[in-house]
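Take a look at the following structure, please.
One protein chain omitted, others in place.
For clarity, chains are labelled A and B in written order, and residue numbers in each chain start from 1.
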Amino acid sequence: MATDTGLELLVDQTISVITNDGRNIVGVLRGFDQATNVILDESHERVYSTKAGVEQLVLGLYIIRGDNIAVVGELDEELDSNLDLTSLRAQPLKPVQH
Amino acid sequence: MSGRKETVLDLARFVDKGVSVKLSGGRQVTGTLKGYDQLLNLVLDEAVESLRDQDDPLKITEQTRFLGLIVCRGTAVMLVAPTDGTDEIPNPFLQAEGA
Partner (left out) sequence: MLPLSLLKTAQGHPMLVELKNGETYNGHLVNCDTWMNIHLREVICTSKDGDRFWRMPECYIRGNTIKYLRVPDEVIDKVQEETAKRSDRKPAVSGRGRGRGRGEEVVAKERGGHGGYQEDRGRGGRGGRGPGRGGKGGGRGRGQ
């Protein structure tokens, strides 16, 4: 089985995905396939802005197409819960340039 | 597993009916479906392309361009929908979100 992407180690863990359009989606990885399509459960989007704190949008259950995924990262839940997102300012990511 | 039925959509139902096709790259064409194949190559008769705004390519305008009999290459077809019953409507999510 061609599942040597290393994602199997992250199944049922909270991950952070950055999509090609520059969004950051955080959720629990429930599954994936060879094309890096992923199932994200209990997901939310983090919208970054320089003017206000991070806005979190509840998204729920998502299937993200692999085509559209730039980065998948493990999220350290302990570290993450210590973040004060409301005071975090950041430049939103630009979409991937092809 | 999934997809034992090869075609998700039976285009036979649309033959000789109006269809609206969105192509990758942003063009949008409506016409009468005359034929198709399993690769989603489509033959459209009396096809009309809806043109986009020069300044704002997000917007499709009322402007159109008559193309006549065309073949849409399957690989470029993003979306197929019947024109019959397709209408522009006011925001249907407003009341849902306000509730």
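What we mean here is this: a residue touches a chain if its C-beta (ideal position, glycine included) is under 8 Å from a C-beta of that chain, and two chains touch if they have at least 3 such contacts.
Here the structure is a predicted model, which is why all the values come from computation and not from measurement.
Counting over the whole complex, chain B has residues 1-3, 5-9, 24, 26, 40, 58, 77-82, 84-93, 96-97, 99 touching the chain that is not drawn. Contact residues of chain A toward the unshown chain are 1, 3, 8-14, 19, 21, 23, 28, 30-33, 37-39, 41-42, 47, 57-65, 67-68, 77, 92.
In the analysis below, only the chains that are shown with their structure count from here on.
Work out the mean CA point of chain A and of chain B, and you get 32 Å between them.
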